[in-house]
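As structure tokens, the structure follows; a few thoughts come after it.
Here the complex is missing a single protein chain, while all its other protein chains stay put.
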Amino acid sequence: MSMTEEVSAVAMKAMKDHQGEPRPVIDDELHRRLRPRWVRVTGVAGLLGLTATVVLGLWVTPPDETQGNLVRLVYLHPPVAWVALYLAFGLAALSSLLYLWRRTRSLFWDRLAAASVEVGVVFNALTLATGMLWGRPTWGVWWTWDARLTSTALLLVLFLGYLALRRVPAAPEVRARRCAVAAIVAFVDVPIVHFSVVWWQTLHQGATVLNPDLSPTIHGSMAWTLLLGFLAMTAVFVWMVSIRYRIETLADEAVTRSLATALAERWAEDEASGTAPTFGLGASSVPEEVVSATRGDPQMSVGEIVR
Amino acid sequence: MLRDAWLVAGRDLRIEARSRVALWQVLPFALLALVLFAFALGPDRATLASAAPGLFWVAVLFSGVLAVHRSVAIESGEGTRDGLRLSGLDPAGIFLGKAAAVALQLAALEVVLWLGMRVLFGVTIRAIWLAVAAAALATIGLAAAGVIYGALSGGLRVRETLLPLLVLPVVAPVLLAASRVWSAAAVGAVGAGESWLRILGPFALVYLAVGVVVYGPLLEAG
Amino acid sequence: MSYIDSGYAVCLATLALYAVVLVARRRRIEREAVGERVGGRRRWR
Partner (left out) sequence: MAVSVSVPSEVVTDRAGAPRRGRRPGRARLIAVALILVAALIFLLVEGLGSSLDYFDTVAQALAHKQTIGTSTIRLEGVVVRGSVEHTATGTDFVISSNDRHVRVDNTGDPPQLFQPGIPVVVVGHFVSASSDRFLSNQIMVKHSADYIAAHPNRVRAPNGSTR
């Protein structure tokens, strides 16, 4: 995806057009490119779907035979878990694989994985939180160390590690490769979480919809509300990831641009003082994040950085 | 590949023999952990003995993180990484060599730690061979996973804080299985121990296999 | 407030908060990376 290059080109053009003005301008065309319409549509769909799910879940659907009104958390907890485990972490693992595969290697996949993991971590934490708030009244305990709960908690820690790794400053390609490996290793836990209720005797009940027989054991309006919950959460996920992806892309762009500005200033200085245009990486006029972004990646030539 | 592994392992162990970082820092740390566990649990021998297998592996895990730090630090000297890259050594060989060096140091540490536990906690193990087999497999798994993540966080200034966060969750199954085998071995319940032992084998193998493939790219990238 | 109500509240509030944070972050980074917008309905800064 050439989003960065697009933005970069527009930004550079804008810089030239507005000489004297250091900041370029977002025109309407760029604005449209930054925020495609489908993102907004998905966001609205997610919001409406979620509202409908809550209304149906809390006030319209009937209570359950054994759980009574406690069943109502079924319309939130499984959809949230679905987003975290399968959509978010699945997408992250897939994009990481596609990044590592030489033929499809592109920073697009790296950014998509990063966006997806961050959203996934939020949903994973929510899975645990809603699960605990459901477990206390139904099982009688907030938490217990059965295989499903333990492996889900481990999953959260694994992907928190991914986010920590991502915050370490490095050249984009270096960071992408590191993080891709971490994401794939962490994803190994997802099938364990999914099948834990099948492989072992756990306190957590088995799957209602994605059970081994693939025959949902939930009926009537409860089933439809649950389906709506899944769809709504999926839409919310798509919206969040697309926004998070844009933030990631623009953040990279900001680093590149500050590097370009720093270099331009440096050259201007050199030309003014008449010295040979040299560039030491430790030079004082170059900001720290720029130095750390170039360090350790010998292939990232200065010409390439400046474009 | 194996010849390269032999070379690298020999080099790492020779560096350790000269610098004695593991001997004078990692090992005392592990023993200190034992004493601290005893403080935390109180002097009751029955409590200590029942908790001993788990505590033993927690101590090994934390010492293992230190050993991996040390193993990575060897590479992070001026130009060492580039030297390795240019040396023509097979990255997979480098990985296996470094993992072997870490595993050997950990094995030595486990022996001393075990003696300490016997004396301080009064623990005995009935099924010795079960415990030794579990320790061997778990140590290989820990070393392999540690070296992979060591390379991942290799050139980073934040390595000290990042490495434990990344590697400890990944080796959690090893800790779980090894502790259970040792608990079973302590009371002589061979059957229960063996079912856990069967988990340790595949884990060690998987970490080794993954390391053989990803170490090269990580070395280039770092 | 029952457990179920708390479950809904925690879940929805967290999602809403995260959404707001995301939008705010995007707006800030758009300004930082690309600059001020002109000609549109909204003016930033």
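Labels for the chains are A, B and C, by order of writing; each one numbers its residues from 1.
Assume a contact is a pair of C-beta atoms (placed from the backbone, for glycine too) under 8 Å apart; a residue touches a chain by one contact, two chains touch by 3 or more.
All of these numbers come straight from a predicted model, not from anything done at the bench.
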item	value
Option touching the unshown chain, where A:72, A:111, A:166 or A:257 are the choices	A:72
Contacts of chain B with the absent chain, listed as residue ranges	1, 79, 82, 85-86, 88-92, 180, 189, 195-196, 198-199, 201-203, 205-206, 209-210, 212-213, 216, 220
Contacts of chain A with the absent chain, listed as residue ranges	58-72, 74, 137-141, 144-147, 196, 199-203, 205-208, 211, 217-222, 267, 277-281, 295, 298-299, 302-303, 306-307
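Definition applied: only the chains that are shown with their structure count from here on.
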item	value
Most central chain, judged by mean C-alpha position against the global CA mean	A
Chain A-chain C separation of Cα centroids, rounded to whole Å	15
Euclidean distance of C-alpha centroids - chain B vs chain C, Å	44
Junction residues of chain A, two or more chains touched	none
Interfacial residue positions of chain C with respect to chain A in the complex	2-4, 6-8, 10-12, 14-15, 18-19, 22-23, 25-26, 29-30, 32-40
Parts of chain B lying in touch with chain A, wherever the complex brings them together	152-153, 155-156, 158, 162, 165-166, 169-170, 172, 210, 214, 217-218, 221-222
Residues on chain A engaged by chain B in the complex (per definition of touch)	100, 154, 157-158, 160-161, 164-165, 168, 170, 173-174, 177-178, 181-182, 185-186, 296
